[in-house]
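Everything below concerns the one structure shown next.
Only a single protein chain was left out; the remaining protein chains are all shown in position.
Moving on to chain A:
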Amino acid sequence: MDLSMLWYLVPSVVMLACGIYGFVTRKNLIAILISLELMLNSADLNFIVFNRFLFPGSMDGMVFTLFAIAIAAAETAIAIALIINIYRAIGNTDITEINKMKF
């Protein structure tokens, strides 16, 4: 039995589908961010798998994944700062109640 590329891509597809489901159905901002991380992680795994199985001599997929991880960290930090700010303004992080801007 061989571990081919397909084997690694199937969990990635499942992660992406779960991320889409959570992104659409969740009401809490932090839970939406968690779904977003799932989707990003599945994209990272795809980069690595394609690099390893199709172009084993180069390492560009790994470099792209490292950049993606760094950008994901920056994005999460900003998003959490925004969420804390929203919590301070209206008292919770439920997206159905965030329907007014300042003016």
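Observations on the structure shown:
The definition used in the following text is that contacts are C-beta pairs under 8 Å (C-beta built on N, C-alpha and C of every residue); 3 or more make two chains touch, one makes a residue touch a chain; residues count from 1.
The working rule: contacts and distances are computed from a predicted model.
One chain of the complex is hidden; its UniProt record names it "NADH-quinone oxidoreductase subunit J", one of "Stage V sporulation protein AD", "FtsX-like permease family protein", "NADH-quinone oxidoreductase subunit J" or "histidine kinase".
Residues of chain A in touch with the missing chain: 1-11, 13-28, 30-31, 33-35, 37-38, 41, 44-45, 48-49, 52-54, 56-60, 62-63, 65-67, 69-74, 76-78, 80-85, 87-88, 92-93, 96.
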